[in-house]
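Here the structure is laid out as structure tokens; the discussion comes afterwards.
Just one protein chain is left out here, and the rest sit where they should.
Chain lettering (A, B and C) follows the sequence in which the chains are written, and residue indices restart at 1 in each chain.
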Amino acid sequence: MRVALVVGLVAAVPWMQASAQTPDPTAAEFDKFREIMEQDNPAELFEVKGEELWRARRGPKNASLEQCDLGLGPGVVKGAYVQLPRYFADVDRVMDAEARIVHCMITLQGFKYEELAKQPFSSLVRTPDPVSIVTYVAAQSRGMKLAAPQNHPKERDTYETGKAIFHYRAGAFDFSCASCHGADDKRIRTQPLPNFTKPEQAVRAVQGWPGYRMTGGVMHSLQWRMNDCFRQQRFPEPGYASETLSALLAYLTVNANGHVYRGPGIKR
Amino acid sequence: MHDTRRTVLKGIWSVGALATAVGAGLLSPGRAFAAWNKGAFEAKSAIDAMKALGVANAEDSKAIEIRAPEIAENGAVVPIDITSNIPGTTAIAVFIEKNPFPYTGSFDFSQGAVPYVHLRVKIGESSPVRVVVTAGGKHYMTAKEVKVTIGGCGG
Amino acid sequence: MKFASVIALVSAALLLLSCATPTRDYTPDALAMMKRDFHAKGSAGMDRLNEDTVQAACNKYQDNPPQEIAAKLEKEQFATIQWPADGKLLGDWKAGERIAQNGRGMAWNDKGGVGGSCYNCHQIGPRESSFGTVGTSLYQFGKKRGYGAEIQRYAYGKIYNAKAYNLCSQMPRFGHVKALTEQQMKDLTALLMDPASPVNQ
Partner (left out) sequence: MADPMKIRATLQGDVADVRVLMAHPMETGQRKDAAGKIVPLHFIQTITAQLNGKTVFNADVSQAVSRNPVFAFKVKGAKAGDKIVITWTDNKGEKRTDETVVRAAGS
């Protein structure tokens, strides 16, 4: 059996080397047109909607989100997104952008978590409010450097926990996040798989999100992206805006720190 | 196709039809062209759609540029840039030959508009994208193949 | 391959240095957090968060377990393989191609009709250009290796339980977790091993 395995590896090696040396023409073609797509991105429609929602008095408490503290003080939106996830003393945990927005919708406006978590992802007929709001918030950090903090002990702990979640193999197919995103130059079908354990590639976990997804033509946030990865990992479902997802996002964002965030993007 | 449109506009009965359409709010009064060509849009082949538009006799031209991906990342959103370098261009029509209804749209240029358009379309399977340009009452065409692939889980 | 993993380890180590060195193993924290935050959905129960012996060893040693542990567990995994009672390993390559194309199965929204997801990770048949590169190319699998009984057994066994051959392989154990039926695995083996299969042209 060992012999057979070695035969398999040897047979595979020339092909793998070839793929490592020549840039993938398909990926290059996608990149070329991705730029054109980003120039006029339907995500902007959701950005406009999110700003309206941020300013509007809504919910049982008839309040706006203008007093929401995204980490830089109540009401400060500019630059907040690139400094998330971060530790918030009022909840004694690290929160990512959408988790914090949901927290503000609950505490300031009186919405119920159960209601927000019931259908948290966009469909062809409905874009949940937090998705539009996080698109607006993210757009206010366009062109800024990612700088998720690692100052508070809980921020460092959360990073390490997120890293452990990233590498944890379990489930029906023995997958972890790293099964797809732990090595260089891989792809699923034609979709390139960035290696998120490396800083220069980790930025691709953050860049372009929230993203307008061409498939279905809906706006999705990182909450959706993480959820759908766990689905394909054949895991049970992570709770919406849960600490697990904040931890995972802390791991990915800190790895990408220092890269310029280009704002809401467009995705396959 | 504008020949057809002009012909339609000259016809006595169709002027009445157009007035009705304007009255019903289907067309804005500022819109000087004929109504949305149902026959062309419902044609199941590019050639039938071209006949319905009166542009089936187009000749090949190298003066039309189509910029579209060789392989589309996602058939649901394929970006296409079309530029006509033919003097006097007044319209550009687009046909995606393998789509169930190939005729995708016409773009009319007047009063200083440059004969250029960017649009994004759905392409169900790998297909030639055919463009017909109308200039000086004549029709010219060119085509470009766009491949559509199966993607992965990502995005 | 070895060299690449050394680079990966070194860069991972550098990353750790730059972000404060972890003082302990955070896997228990991670598991506790996930158990609190996740819920069962569709076919995906909460039991899926628990490690089995293979997953535990791979998690503990970052997919690089000591030789003796790997050998022992691989042997155990090999013993789980149920070989077809009729002794035949080759099914219908045409059915195999369909199974290889089908990426459904075992996710919380999947209902029956499980496929092998093979093209997600492998180049296989010459006509499918939309293939992944997580796994090695399987194009001309039989043609390159020969069509003998031993290679047939390797192909079937690897599909049934990849961990019997390489403990921390990224490939699922399709037979072991009952994602694929015996017939489906025979069909996939035929896709790779039938001399008439397009894979071997």
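Details
Criterion: a contact is a pair of C-beta atoms (placed from the backbone, for glycine too) under 8 Å apart; a residue touches a chain by one contact, two chains touch by 3 or more.
This structure is a prediction, so every number in the text was calculated from the model and none was measured.
One chain is not depicted; across the entire complex it touches A, B. Of the options B:61, B:104 or B:142, the residue whose C-beta touches the omitted chain is B:104.
Only one of the listed residues, A:34, A:49, A:163 or A:204, touches the absent chain: A:49.
Of the residues in chain A, those that touch the hidden partner chain are 39-42, 44-45, 48-49, 124-125, 212, 214, 216-217. Considering the complete assembly, chain B touches the hidden chain via residues 25-28, 30-33, 36-37, 41, 76-78, 96, 99-101, 103-114, 116-123.
Everything below uses one rule, namely that only the chains that are shown with their structure count from here on.
Centre-to-centre, using mean CA coordinates, chain A is 38 Å away from chain B.
Look at where the CA atoms of chain A average out and do the same for chain C: the two points lie 26 Å apart. For this pair, chain B with chain C, the centres built from the Cα atoms lie 48 Å apart. The set of chain B residues touching two or more other chains comprises 149-153. Across the assembly, chain A contributes 187-190, 193, 232 as residues in contact with two or more other chains. Of all residues in chain C, only 1, 4, 8, 11-12, 15, 19-20, 22, 25-27, 29-31, 33-34, 36-41, 44-46, 48-51, 54-55, 58-59, 62-63, 78, 106-109, 119-121, 123, 130-134, 136-137, 144-145, 150-151, 154, 157, 163-166, 170, 172-173, 177, 179 touch chain A in the complex they form. On the side of chain A, the complex with chain B involves touching residues 26, 29-30, 32-34, 36-37, 40, 187-193, 211, 213-217, 220, 225, 228-229, 232, 267-268.
Here chain A touches chain C in the complex through residues 1, 4-5, 7-9, 11-13, 15-16, 19, 150, 156-157, 159-165, 167-176, 179-180, 182-190, 193, 197-199, 231-232, 234-239, 242-245, 247, 254-255, going by the rule given at the top.
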